[in-house]
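Every protein chain but one is kept in place in this view of the complex.
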Amino acid sequence: MSRFLIADTTVDIGALRETLLKPEAGGFCTFEGWVRQTNDGRLVSAIEYEAFAPLAISEGRSILDEVRERFDITATCAMHRTGYLPVGDLAVWIGVAAPHRDAAFKACRYVIDEIKRRVPIWKREHYVDGQIEWVACHHVG
Amino acid sequence: MSRFLIADTTVDIGALRETLLKPEAGGFCTFEGWVRQTNDGRLVSAIEYEAFAPLAISEGRSILDEVRERFDITATCAMHRTGYLPVGDLAVWIGVAAPHRDAAFKACRYVIDEIKRRVPIWKREHYVDGQIEWVACHHVG
Amino acid sequence: MPRIELEYFAQLGEQAGRRVETRETSETTAAALYEELRAAYGFALPAGQMRVAVNAAFRPWTQSLKEGDHVVFIPPVSGG
Partner (left out) sequence: MPRIELEYFAQLGEQAGRRVETRETSETTAAALYEELRAAYGFALPAGQMRVAVNAAFRPWTQSLKEGDHVVFIPPVSGG
């Protein structure tokens, strides 16, 4: 079980989590990315995400296939939002179930790092002062 | 905000997560421990958890205080169950919100590692063959 | 001349003033097509900072193009 979803509306993350419940899994790690109210010291009101969906989905699936090869995990699933998300909204969700916690943590970290590095999704920040800018690339962190 | 809960009944983890939603947090990591159907090759039907609650709570709070000092995080909360939990049940839940993901992952990992190392909670495994045993100590993983 | 289906994302969409385009071109590689478009729209990003996808799969810049190919230039990503 490994699904990578691009969603243009709110997703029920409780339902995503349910799909990963397996009796052979003892550890479960999730990562969520939330729209934060500041970036580089600027006040943010919202972030707009745009995805090249067919390629984002196939690249996301490749990442999930990679974690299943690299780590001893049971099931994983990831979701990335598109559209206009105000501060506090959920932009990305990743869940990894594994027999033991070490693999769950490492695999979850791998998925978010690789999503940020290579999945064709872009964000445009809307600032409180009215400006709007495409974020050129990722900063450290 | 940092709470450490010992609970003898099911806890609404959605509600715990809600308490950690902060506009200054961009990354959120959770860890869940689930009752697994096998341990060391033996078929498990359930795990019974017993806690020395007053000390478990104060030691758990110390751990949450430590992560707030060691990592740049916004809010954290942890919950550990007691009582009889069948396979698949949630035994432990930890959530950490932080400005950036690296601190969220590291702090969450620190909390589960320290809970396993020093919080006075003990588990008794019930096996499918009818045997019942206190687990002497943690195995690697 | 082959007709290429183009789709623009992020700052490229803004700079081109459109999201999609069907374009006849005499250029035969993805790299050459990007330079043609860069001259037409003034794209700020050099090809060296981007990737290219043909028919929804990442391809080398030397990829040759044929009638009906769907081409997307991929600026540095910023999801997550």
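Note that the chains take the letters A, B and C in the order they are written out, and that residue 1 is the start of every chain.
What we mean here is this: a contact is a pair of C-beta atoms (placed from the backbone, for glycine too) under 8 Å apart; a residue touches a chain by one contact, two chains touch by 3 or more.
All values derive from a computational prediction rather than experimental measurement.
K.L.:
Among the chains you can see, which ones touch the chain that has been omitted?
P.N.:
B
K.L.:
Considering the complete complex, identify which of B:R3, B:R68, B:H100 or B:R124 is in touch with the unshown chain.
P.N.:
B:R124
K.L.:
Which listed residue (B:L16, B:C29, B:A51 or B:A103) would be found touching the missing chain in the intact complex?
P.N.:
From the options B:L16, B:C29, B:A51 or B:A103, the contact with the absent chain belongs to B:A51.
K.L.:
Since one chain has been left out of the picture, which residues of chain B touch it in the full complex?
P.N.:
Contacting residues on chain B, toward the hidden partner: 33, 49-52, 54-56, 58-59, 80, 91-92, 112, 115-124, 134-138.
In this text, only the chains that are shown with their structure count from here on.
K.L.:
Determine the shape of the graph in which chains are vertices and touching pairs are edges (line, ring, star, complete, other).
P.N.:
Topology of touching chains reads as a line.
K.L.:
In terms of CA centres, which chain lies closest to the overall middle?
P.N.:
A
K.L.:
So how far apart, in whole Å, are chain B and chain C when each is placed at the average of its C-alpha atoms?
P.N.:
49
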